[in-house]
Structures are given as structure tokens and as C-alpha cells.
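All protein chains but one are shown in place.
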Amino acid sequence: MLTALYIMLGLALVLGIMLGISALLFKVEGDPLVARIDAILPQTQCGQCGYPGCKPYATAIAKGEADINHCPPGGDAGARELADLMGVEYKPLNAEHGLPKPKAVAFIDENTCIGCTLCIQACPVDAILGAAKHMHTIIASECTGCELCLAPCPVDCITMEPVAETPDNWKWKYPVIPIKAMPADKSRLIMNSIIQFASKLLLGQTADLLIHKFHGGVHRRGHKQLSTTLPIAKLAIPQACSALRQHVGYIPKVKSTSR
Amino acid sequence: MTFDLHHYIMILIGTVLVNNIVLVKILGLCPFMGVSKKLEASIGMAGATAFVLSIGSMTSWGINHYLLEPNGLVYLRTLSFIVIIAGVVQFTEMVMEKNFPPLHQALGIFLPLITTNCAVLGIPLLNAQSSHSFLESLFFGMGGAVGFSMVLILFASMRERLEAADVPAVFKGSAIAMVTASLMSLAFMGFAGLDKY
Amino acid sequence: MLAEAEGTVSAAIHAPTSGTVTAISEAIIPHPSGLPDMCITLTPDGKDEWTTLRPTDWRNTDKKELVASLRSSGIVGLGGATFPTHIKVRADGKSQVHTLILNAAECEPYITCDDMLMRERADEIVKGMEIVKFLLGAENCIVGIEDNKPEATAAMTEACKALPETSVKVVPTLYPSGDARRLIHLVSGVEIPHDKRSTDVGIQVFNVATVLAIYRYFALGEPSIDRIVTITGSVNSPQNFKVLFGTPLQTLIDAAGGVQSGTTHFIMGGPMMGFDLPTIDVPITKAANCIIAATPNLFAPPPPAMPCIRCARCADACPVNLQPQELYWFSKSDNFEKARDYNLFDCIECGCCTYVCPSNIPLVQYYRYAKSEIIAADKAKEAADLARERNEFRLARIEREKLERAQKHAERAASNKAESAKTESTKVAPTKAEDVKAVPATTESEQPASSTNTDDVKKAAIAAAIERAKALKAAAAQAGESQKKSDAITADAPDASGKPAQTEDEQAKAEQAKKDKQALIAAAIERAKAQKLAAAQAGIAPKNVEDASPAVKAEISEIDAIREKAKQAVKAQDSDSEA
Partner (left out) sequence: MNRSPYITDAPAVSIIMLKVLLALVPGIFAYVWIYGGGILVTIVLATFTALVSEAALLKLRQRPIRPYLSDLSAVVTALLLALALPPLAPWWLVVVGTLFAIVIAKQLYGGLGYNPFNPAMVGYAVLLISFPIVMTKWPAPLILAQTPLGFMDQLHFIFSNTLPTDVKIDAVTSATPLDYLKTQLMLNHEVSSITQAPIFGVWGAKGGEFVTVAYLLGGLYLIQQRIISWHLPTAFLATLAAMSLVFYTVNPAHFANPLFHLMSGASILCAFFIITDPISGPTTPRGKLYFAAGVAVLTYLIRVYGGYPDGVAFAVLIMNMCVPLIDMHTQPRVFGHTKN
């Protein structure tokens, strides 16, 4: 019976010493986690999460005091990413902290602004230009839409303007494809593709991919002869013509993310 | 005892393929289900478990052979094995936190959970019961570790692909993972009888 | 010159014909979004006089000047990308361009503008090539033409004899051989690394029409005011036209003999990469190489998309050798990090994958959605980083100011103490004590006193200002109502006073045109909003919801319920704060 006790004590002692030594060897300082959480937050510094800014909220999450779904500007994606990072189950945004709103920018109605600089002090990102007794205005590109300047303004001259959709920031929509039941004429399409397949089988003609120099590419009928019969004609002068600035589209900053 | 390579290879195949720790012996399911949501986390977990497993099976063989059996304290086996494994896991956690903080963060609670992983305790116990020699228990431990890691990584890559599958709402998440795991163990049944030569 | 090129990547706009600028306003532009943008509307006076044209003798003028004048010529790549030519031509010291490739492949079906151009103006094109070769300092030129344009090949080989080291290479007819990198690979076998431009490898690609425009600019001094547009599809006589920029589409259609019956909408560009035009009255822009009148039997609506069976036919068809089925898998489940890892941004949206997909999945739409989401996310990320910097800078500044104020405060207190120590011997010690006590007190009180009275003054000023502002706001509100009631009248008043000589019906017509335009713009914005709502709805409900199953409907209604509850909560909060 005693030997059992000795063995267990000996074992515990040996392991304890080993762990003690390794605890010294592998001292870990600082906690990079806060920085990584802060990177996910949208930095609107709006305080809707109950903390005076995004960094305090990040430290609160890191310490485990705050939950991951208190940030409406971060929206659903933000909550999901935080859940992934912290390894906890994703919880939908809880509504007491407000609802995700479309991006809006503050706008000062200049004929009612009295130049009292209260909003300048309130703005977390110094996006308001102006001085005491001088006209104030908001730098739209810098404003994060945190709405902190609305309250202090004595004359309520600041309104939130949603960012309009222009051809530059227009986004392609998710292709919502209705998989409805096959429309009647659709079955005709299947029918004649079966006939087409049968004819191809009999004629032995295979309209498939030919070997060619670069990989891929598709072989298709040109329909060129439609418009090459007549020569180029000059069009008469129209009654009105509107020339416009040219859209070159988005030139992606080339990120070489070599996998 | 002549070093009979054939015999050891049979043990290795036996533990990796024929009676795989996770899919055939159904041991160590909790990290298998928990960590496999993300591939990086699963690779990290597989590495950590393999490390703990191999060291654990070696040390536990040592203790069992030199301390427990001569003094007839066979009943102490489980207790001592658990203490060793807990020590090794704590050690790995410290190493992990120092050198791979993101991985440590990704694994989160599952790293200390290795101690409670039934595969990690199961293999030394199996070694002790079938009184393997040192080499045999080493190969058995290694086989178990490799088997566990391989299956965990395969399962994780499959689950990442299932993320976007149009699974009926009621089966989304771990339900479909369970079904996939059962089909995997069905596939591993094919290896039955592979190591009887 | 109507508008100058501001910023690096932009080009000038010239008045296509003589006339007066009647409006600079929002108008619908030919863009997939169908949204309005700032346009200059010019009403031609029909005389079409030219200003003095100044051809330049490009052989012995310095290249820098030529590039500068090219910048104001408004010439852009007419192949479809409309990238300003002066940037492509400016041989920045870094890389030496040794080969100029003329892109005459025109691989899109239906489009024949380059083809006809080469047949009729091959010699001018070659002269243009000579100028560009001179500008770039390139040694040899290669003209890449698809083998389904024999007449054009003949005309070009004939004309190219005039220019040394120029060769015409016939490439197999295969879509998308017209893509710059594909054509370079076809013609010269060089594969451009994905993160480099073709000039880094010493090759520059120009479209046939662009080269012609350069020739006309330098030789005849004519800025780029028109281009060749193919009008084809279900029109009575499909043809190529030399069209002034900004010409409304309707004029072009009438010139092509009007549309046949059954034309549902118009497509700008080719059937593989073009897009639907939102309405008929859109202008012809520099990017419009072809307008197709589409009918259901020409372009049948695609059968409903079936789930992807991972047959990898799209991977075989992709000219960039990407894995469209993986990219589809990630774009569908919004996994944009992985989509970026699988090189989503190398996709040239040529449409080959959708072309060969047996399940009729609109793959290119998924990639466009994913790309714009990633671009939006990157922009938001940049804005967020900027906001973080500004916030940290502000907090640091406040910290610094507090420190300085505390320091100043401490110094002032220390200097006061030194003063009172000097007057220690005088008899009014007790008062001094009071002074000392008073001094700090007064300093505080003084400061507060002074600050209090300044406060009162400031408060009064603010109160007065608030009254003034409220009065102003009320006045503005009344003006608003009256303004709405008398909209019609005031609208006439300025017109009438402005141009009394205008007759009644002319005024009504202008009125009518203005109303139509506004209605059009409002409709476009409405449509964009509805589209955004539909996408947002799709966004909320699980993505591939068809006629949503009860479970999914429950989920949507549940989210709406939360949204309702939140609205009440917010409203309740407001009512509390007011009460």
C-alpha cells in the first residue's frame, strides 16, 4: 500500500518539477489577441457597444467581459468573424445595441450652424472642419457615420445622409436564380437538345473542344457575316449628344497573395 | 527477440488502417467532432495529439514495466497514466502558446482537452493489457497517432467542403458531420482482415 | 475641348460637333447599374464647323510633348476597356517596350467594327502603327488577326509592306483570343506574370481603332470625337457606322433601318461580355464597340440553373486555367478569403465557363458579385484603418493637451507661490494668508469667476444664436410648403423672366423634356433601390432560396420579428428620452 503512495508522490513530484522548469522557459508576454480583435472591428468609434471606442471594446472582448455581438456597424459578418477568432459559437447581433444601418455620412446644414465647436470636440475621428464662430463642415470621406455629433449640436443642424449609389461604388448583386419548375417551353428545349444530340450522334460530328494553343477558350459561331456586307457609313449629326466622363472601372491594387 | 520487421509493420497497419482508433475503435470522438470545423485547427490538433500520444505511450510503458508490475500495483495503471498524460499535455500547451500563438488561439479549449481524449488514455492501457514490449507499444502508439491525425485531417477537409453544401436545414452543422463520420467508418470496414498474414 | 483630363487615369472629352452646351446634368449612362451620372448635353447647330486643326509633325517633335498633347486628345483604348492611351504610350524609363502587338483578333461574336475598319483603312492603320512604334521605341510590330477575317488579313498584309519589321500573324478563331494576355501568348508565346503589366516584359498591345485615332490626331489634328460602332442583331440592315460620341442610341437604330418585331432589349458589347442597356435613350460612349438588338430566339433566356455537378468542364474551358467550380463554391458561400486565394482576381470575366456549364449556372455573375464584395470590403478596410489612425492621433492629442494644461497650471501655481514668498516680511501677513489662500482661491475663483462671467456671456451668445437658428429653420419650413404648392408657378416664372422671347409651346416642350428626364432618373434610382432590396432580401434569407421552404420562411419572419422588436425598443428609448 505504501509503495503505491510513494510511486504516486514520486510521479507527481517529477512532473511538477518538469512543468515548473518549462513554465519559466516558455514565458509568454503580451497578448496580441486585442490587436487582432481590433483589426476586425469597423473602427467607427460609435460607442453603440457600450464602450468609448473600438479599442476598449476589443480589450473587453479579449478579457471576456463583453460579448461578440454588440457591434451593429460590424454587422453580421463582423460578429461571425469575431466568433471564429474567439472560437465561440456565432450569436446573431443582439438588438439592444442598435441595428446595422446602411452606411451614412453626417451633413451640416450650413445656414443653421452657429459655429459652437461642440460637434468638433465630439467627433472621434476629427472629421469636422471649423473653428469657434466659423462655419463648420464635415469631411465626407473621413466621417465614419458614428452619429456622435448629432446629440451635442444645440441647433440640431446635423443630419445623416445615406451614401448614394453611384456608378463608381455600384456593386453587382448576388445572382438570385429562381429554380422554379421547368417552364413549359423549357421541356421543348430539352426535347430538341435530345434530338440535336441524336443527330450529332448519327452525323458523327462532335462540336467539342478542339486542341488549341492556350488552355481553355470556347468555340462558337461568329455571326460576323451579319454586319460585314455593307461598308462603313457616316451617321448624320444627332439633335443632341451627351458626352460623359469615362468609366475605367476598378484597377485592383495587385496583391501578390502567392498561395 | 529478433527484430521481426514484418511483425511491427503488421502492428502499424493494424492500428492505422484495420482497427483505426477513431473510426473502428470509436475512441477520441470529442476533439474529432469539435475541432474539425477548420482545417488549420485540425492539423494543429493532430500534431499535438500525435506528440502527446507517442510520448505518453512510451513513458506509460516505462512506468508500467518498471514501477507498477514488479510491485504488483496493476490497479494503479489508469491513475498513473492519466497523471503522465496531463503533464505532457500541459507541457505541449506551454510550447504551443509560446511558438504558435495563432494555433493556440484557434484550438482554444480543445488543447487541454487532449488529456481527456479517450484515445490518448486508451492506447497506453491497451499496450499494458496486451503486455506489449517497448518497441511494440511504441509502434502501437505511433500507429494510433498517425491513424488519428490522418482521419482527423481528412474529415476536416471534407467538413470544410460541406460548409457550402445545400444540406437540409435540420441536418446542418454537426448532424451532417456525424453522418459523414459514419460513412467514413463504413469505408474503413473494408480493411477488415488486412493484417492477419 | 469640353472637359479636361483631371487626375492620372482620365481622358479629355471633346465636343463631337459644333453647337451649344445646353445642360450639365444627371443623365442615364450605359452602365450595368443603370444609374445616372454627370453628363454634358450638347445641342448641335448642324453647321459642324471645325475649329482650327493643328496637325503636328510627330517625326521631329520631342516624345514628351507628343505624349502631353496625346493626353489632351481624349484618345482612349477603343477595344472596350477604354484605358487612356497616353498612359500606355508614355514609355516610363523602367521598361523598354520592344514589341507592339496590334489586337485585331475581335473574337466576340457579332462584332465586326475592327474587321471593317481594316478592310477600308488598312494604310491609315499602318501609319498609326508607325507613330506608336516611334513613341514606344519598339523594334517590331505584330498584327494578330483571327483566321475568320480573310479580307481584313489580306488588306493588312498588303498595307504592312510599307512598314519594316511588321508581320501579320493569323491566330485560330477561338474565343477569347482577343484578350490582351491571351493574344500576347498566342502571338509571341510569352506568358505575362499575373502581377506585372505587359510593358514590364517589353510588350504593349493596342487596338486597331485606337491606333487609327492616334494617326488622325497627329496627322490631321483631329481629336477623338467619333468611333466605328456595329449595330447588329434583329435590326433591318445591320451595319457599321462612324458615330459621333454621345449620339443617342435611337438615332443609330433608325439609321440601321429600325428594329424588327420582337426586339426586347439592347445589349452593349458582344454577347459574351456585354450587358443589357437600361433604356433606349442612352448615348454612344467611347466603350461602345457594338450594339445588339436582342430577341428571345436570338438570346433565349437561360433555363433555370441546376446544382453544380463538379464536372470541371468549366475548368477545361477557362483560358486563365483557373478552377471556376472552386471559385463558384466559395463565392456562393461568401467565403471571399478562399476565393482570393484561388486567384479570383485573375478571372477576366470572359464567360467561357458559363458558356460550357451543363447546369446553366451564371458563374460569371457569381464572380462579379464576389469581386465587387471583396473590393467594397477592401475599401471599407482602408477607411477603417484610416479612422483608427485618426482616432488614435486624436486621443494622443487630447492626452498631450491635458498634460500641457496640467503643466501650465502647475507652473502658474509655482510662480504664484514664489511671488507670495517674496512679500513674506510685509505686515499684512494674515491678508497674505488670505491672499495665499485667496490667491489660489482667487486664481481658481478668478479663473472660474472670470470664466463664469465669460460663461454667462458665452451662454447668452449661444442662446441668442439658438433662437436665431430656430427662427430661420421655421421660416425655411414655411417656405418649403409654399414652395411645394407653387412649384408649377415658380418653375414657369424663372423661365418666363429668363427668356421672354420663348414661345408658349417651346416652353411647355422644355418643361416636358425636363419632367421626362427627372421621371427617367427617378425610375432608374427606384429600379436600383428595388434591385438592392431584392439582393438584401436574398442576402438575409439563405442564399439559394427558391420558393423558400417553410423553415426558411420561418427564419426570415423570425429575423423580421427581431427587427420589429428592435424598432419598438429604439422607439421606446426615444420616447423615454423625450419624456
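Things worth noting here:
Labels for the chains are A, B and C, by order of writing; each one numbers its residues from 1.
Assume a contact is a pair of C-beta atoms (placed from the backbone, for glycine too) under 8 Å apart; a residue touches a chain by one contact, two chains touch by 3 or more.
Only a predicted model underlies this, so the values are computations on that prediction, with no experimental measurement involved.
All shown chains touched by the missing chain in the whole complex, by label: A, B, C. Screening C:P55, C:G137, C:P164 or C:P358 for touch with the missing chain picks out C:P358.
Of the candidate positions C:E349, C:D378 or C:E511, contact with the hidden chain is made by C:E349. For the options B:F32, B:F110 or B:F188, the residue in contact with the chain missing from this view is B:F188. Where subunit C meets the missing chain, the touching residues are 32, 34, 109, 181, 185, 191-194, 267, 271-276, 294, 299, 302-304, 306-313, 315, 319-323, 325-326, 342-343, 346, 349, 351-352, 354-360, 362, 364-365, 531, 546-547, 549-550. One chain is missing from the display, and on subunit B it is touched by residues 153-155, 157-158, 160-162, 165-168, 171, 176, 179-180, 183-184, 186-194, 197.
Interface residues of subunit A with the unshown chain, by the touch rule above, are 175, 179-182, 190, 193-194, 197, 206-209, 214-215, 218, 220, 258-259.
We take it that only the chains that are shown with their structure count from here on.
A count of C-beta contacts for the chain pairs B-C and A-B puts A-B on top. Once the centre of each chain is set as its mean CA position, subunit B and subunit C turn out to be 55 Å apart. Chain centres here are Cα averages; for subunit A and subunit B they lie 39 Å apart.
The set of subunit C residues that touch two or more partner chains comprises 544. In subunit B, there is no position where the chain touches two or more neighbouring chains simultaneously. Residues 38, 63, 67-68, 71, 73, 76, 79-80, 83-84, 86-87, 90-91, 94-95, 97-98, 101, 105-109 of subunit B are the ones that touch subunit A when the two sit in their complex.
Listing the residues of subunit B that touch subunit C in their complex gives 161, 163-164, 166, 169-170.
On the side of subunit A, the complex with subunit C involves touching residues 38, 41-45, 53-54, 92, 95-96, 98-99, 111-112, 114, 116, 124-127, 141-142, 144, 154-155, 157, 165-167, 169-180, 182, 186, 189, 209-210, 212-224, 226-228, 230-257, 259.
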